[in-house]
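A single protein chain has been removed from this complex, and every other one stays in its place.
For reference, chains read A and B in written order, and residue numbers begin at 1 within each chain.
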Amino acid sequence: MTEPLLSIEGLVTQFDTPDGTVRAVDGVSYDVYPGETVGVVGESGSGKSVTVMSVLGLIPQPPGRIAEGRVLLEGNDLLTFSNAQLRKVRGKDIAMIFQDPMTSLNPVLTVGSQIAEAIETHAPDLEDDAIRKRVVDLLALVDVPNPDDRFDQYPHEYSGGMRQRAMIAMAIANEPKILIADEPTTALDVTIQAQVLEVLKRAQDETNAGTILITHDLGVIAEMADRVVVMYGGRVVETGTVEEIFHSPRHPYTLGLLSSLPRPDTDLERLEPIPGQPPSLITLPSGCAFHPRCRLGNNRERCQFETPELIELGAGRRTACHFHDEMDEQVRLIEQATGAQIEIETEADDT
Amino acid sequence: MLNYALRRFLISIPIILIATFIIFWMISLTGDPLQDMRQLPNITTEQIQRVRDMRGLDDPFYVQYVVWLQQIPTAGFGEYLISPRPIGPDLQRVLIHTLQLVIAAEVIAFIIAVVLGTLSATRQYSIFDYTTTTLSFIGYAMPAFWFALILQVIVIQIFELTGVRILPLANLSSANPGTGLAFVWDRILHLVLPVMSLAIFSIASYSRYMRASMLEVVGSDYVRTARAKGLREGTITRRHAMRNALIPTVTVAALSFGTLLSGSIVVETVFGLDGMGRYLFVMIQSRDPYPIMAVLVITAVVIIMFNLIADLVYGYLDPRIRHG
Partner (left out) sequence: MADTSPHDGPGASGAQGLPPGESMHDSSGQPATAYSDGTEITARSQWQMFRRKFFRHKLAMGSLIFLAVVVVAAINAETVAPHAYDDINVQMASSPPTFEDMHFFGTDQLGRDYFSRVLFGTRTSLSVASIVAVLATVIGTTVGAIAGFYRGWLDAILMRLTDLMIILPALVILLVAAALLGQGQPTRIGIILGLVLWPTLARIVRGVFLSLREKEFVQAARASGAGDLRIMFRHMIPNTIGPIVVNMTLVLASAIIIEATLAFLGLGVNPPTPALGRLIDEGRSAMRTSWWLIVMPGMALVAIALAINFIGDGLRDALDPTQRER
């Protein structure tokens, strides 16, 4: 592969809370290459959103603080950028799509003007007519019907899916190098989700942006991602290509996520849910943060006391499990117990 | 939108009727409205009885009330009890004066409050924020009449020390106010202290609302979106945050217009202004029911009108209301 567009290296983001300092992101590293989609999976509180917010400098400071690490965009460390420099990156080189389209658009401004604003900020010399034309084209690209009329409408006149597509249009308005989509379909109806993903894919093709797709929905990952980063308790616990992750997970948490997918093909609603609750960052378990919920670890001493390092298994294939070599056995056990296959179809399998 | 405003107006009519009825009843409870007249020298019992008969003062109060209502379409607000002069011209004069005072105070208070609230919210926990917040608490706890007197004391002390009269202490105009622009300037100078006294409470109140709603808006998703677009903080505050934060503040300002009107009673008394509040105060003491009723009705109508204007502003600021 070529050089990565974006490299996150050892990022640590902390928050000061009344109960002490919390490491919401604890030494996270991953790369994004041109044109690829990196899926970031994890439960809420796993630090997946905080990571990308840190990249753009959107963490409220205080109480937040980026304590360590580097974020290299084509070799330049964004964390050393001034506010003015960062502003030139936001919305231009790196654009973002947020979770809730209902609240992410300003209710008192027209949708068109909000997209136009994104263009105007980064190209102040452009004529108003040219901007408007560009916005209308963008709205058409994301399947907003009658884009010329819709330009002058307010967010409340758009449907939920349409709003999210408008957000996508806004994000790609300046042909960003990196597109970050933070749970872009979570707030939407299932029927709308597919359309939005479709539009997202088209937008990405259009701009050839490297994409970070944050979601807790493995179905979305299977559909969209090339590579996958699994996060838990503020750390990366497994990385790999989408086939590797889905066919031979190397971390029990990933396996847990796969087994807890709804399975219409079997009698069971899901194969094997993960027991327990996602951890509170304030009282993160010692050793491997996942150990209280881990069937593989089974409360072995090493899991309780020794924090596993993220170790390299192959090119781009990493895991943070002391007992990753027992994973094949574990997969077989679950498959035997439930009589179903763990792996689910990914986009890559079709092609 | 207009429909809604019209409906609001119509709903207010019965409320005004009930209010005037209650007030009329209360006035009737207090005994003889001709008390002052009896004090006059050279007045005979027959003359007094003639007035009583003419104005139906011996009828039950509800009959008097109906009589009052019936004469409104033809005679407007009627005549004074003691002298047969129409109330209308006086009312018009004092109303204009009061509106000058109150509208100036409302507009100035609103602008200052929006600026203070916005700056405080965007600099949360700064020294500026703590200072304005503390001052707004004091503004809350301070009676308007006392603040007005303190302003007078300050102006007087400046005069004692330096011999300079920086501002007029009383009245609406000088003895020879001149005409045209000179008159206007003279009026403005005379209104400076009254407007300050009246506005202080509103500044305190509105700026608290503005700060609170700005804080809410600043943490909203669409402000984050704006930031992610690479907009400057100034643009975000002006274009995205303030406009949304203004919506609740406008509502509060409109609903508090009545508070300002009642504040004007006190301020007009302190500064000796020929306004509606002082007029009401004087009329209450003479127990003349018609002018009191007239002031109440006018007050209600002014407040309702102001609320209608606020509704329109509201609709302008919030497209969801406009289309809803």
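By our rule, a contact is a pair of C-beta atoms (placed from the backbone, for glycine too) under 8 Å apart; a residue touches a chain by one contact, two chains touch by 3 or more.
Note that this is a predicted model, so its numbers are computed, not measured.
If you put the hidden chain back, the residue from A:Gly42, A:Gly64, A:Pro101 or A:Pro184 that touches it is A:Gly64. Which of B:Tyr62, B:Tyr140 or B:Tyr316 touches the hidden chain is settled by the complete complex: it is B:Tyr140. Chain B residues in contact with the hidden partner, per the touch definition given at the top, are 7-8, 11-12, 15-16, 18-19, 23, 26-27, 29-30, 125, 130, 133-134, 137-138, 140-146, 149-150, 152-153, 156-157, 160, 205, 208-209, 211-213, 215-216, 218-219, 248, 251-256, 258-259, 261-263, 265-266, 269, 280-281, 284-285, 287, 292, 296, 299-300, 303-304, 307, 311, 314.
Going forward, only the chains that are shown with their structure count from here on.
The touching residues of chain B, counted against chain A in their complex, run 220-222, 224-232, 235, 239-240, 243-244, 247, 317-320, 323. Per the touch definition, chain A reaches chain B in the complex via residues 56, 58, 87-92, 95-96, 98, 100, 103-109, 114, 117-118, 121-122, 154, 156-157, 167, 170.
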